[in-house]
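Quick one: the structure is below, questions incoming.
The complex appears here minus one protein chain, its other protein chains still in place.
Naming follows writing order (A and B), and every chain is counted from residue 1.
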Amino acid sequence: MTLSNADNEFESQAQALDFDFNGEIKIGGNYAPVIQHGHQVYVSGQIPRVGDQVIVTGAAGQEVTLKQAQLAAQICILRALALLRNQLGSLSKIKQVLRITVYVNSAHNFTQQSEVADGASGILLRVLGEAGRHTRTSVGVAQLPKGATVELDLIAAI
Amino acid sequence: MTLSNADNEFESQAQALDFDFNGEIKIGGNYAPVIQHGHQVYVSGQIPRVGDQVIVTGAAGQEVTLKQAQLAAQICILRALALLRNQLGSLSKIKQVLRITVYVNSAHNFTQQSEVADGASGILLRVLGEAGRHTRTSVGVAQLPKGATVELDLIAAI
Partner (left out) sequence: MTLSNADNEFESQAQALDFDFNGEIKIGGNYAPVIQHGHQVYVSGQIPRVGDQVIVTGAAGQEVTLKQAQLAAQICILRALALLRNQLGSLSKIKQVLRITVYVNSAHNFTQQSEVADGASGILLRVLGEAGRHTRTSVGVAQLPKGATVELDLIAAI
């Protein structure tokens, strides 16, 4: 089997962060990680979990630096891409990412949610190229499941 | 008229909670509770209001227990389903729930947003069966309209 450019680039990005997303992607709660219907695919909110462990927890601007929060966003988007690859067979099936929403667990005075989200956007563009262009909303929230620093979800056209 | 399984199960779930969603569903503000376009239907953010009263208010993990917050999530999803039934005539028209986003009014250190959202997900699955499978995002917010403990919105395919 020949991997598409997108699938290869996904592997490179995951290896660059030294994380392995080839096993089962764990989901908490009674919902679906991905729902595909017609030409759209929705991905549930992803936190920076690798295996059983949430890698980055706490509020950005307090316990967590901007750089650590960006790493959290990168892990979230790699999880989302891993789920999409599992669902679709190949990331090359994605015609266009339509939206990502990035929720950043934020200290009261932390206002760099957009910079945190850039961590995710950069990987989307590198892995998917033009199909990875996306609209984005980044907000600072009071808390996230399991104390995660970042949660993000995604909608794409296939 | 014969009610579908989904409509009957909706009634059972509402009765189990001892709430009546058969009257008008009140909406604050100048927007639409439901918009249907093509094969998609969007439901506005629902808070746990029954009639004129918001039943559960305050921050989860502070004034509000996990169990009370789960009840709030259950009322929100029943309201969303009541609105969909009014719009579509029958809940059996729903082909697939695509996304729910669950906003939990959260104390600083409350991290069980996913467990709160399970209250809503359980009802969706019981009422709609396979069509009720959905992607989900749960986040902890600083405050919600009228001090509600939970707000949730929904997108479905019809």
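Simple rule for what comes next: a residue touches a chain if its C-beta (ideal position, glycine included) is under 8 Å from a C-beta of that chain, and two chains touch if they have at least 3 such contacts.
Worth saying up front: this structure is predicted, and the values here are computed from it rather than measured.
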Identify the residue among A:Gln36, A:Ser106 or A:Thr149 that touches the chain left out of the display. A:Ser106
Going by the touch rule given at the top, which residues of chain A touch the chain that is not shown? 39, 95-101, 106-115, 117-118, 121-122, 125, 133-142, 155, 157
Per the touch rule stated above, chain B touches the missing chain via residues 28-35, 37-38, 40, 42-45, 101, 103, 141-147, 151, 153, 155
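The definition used in the following text is that only the chains that are shown with their structure count from here on.
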Which integer distance in Å separates the CA centroid of chain A from that of chain B? 26
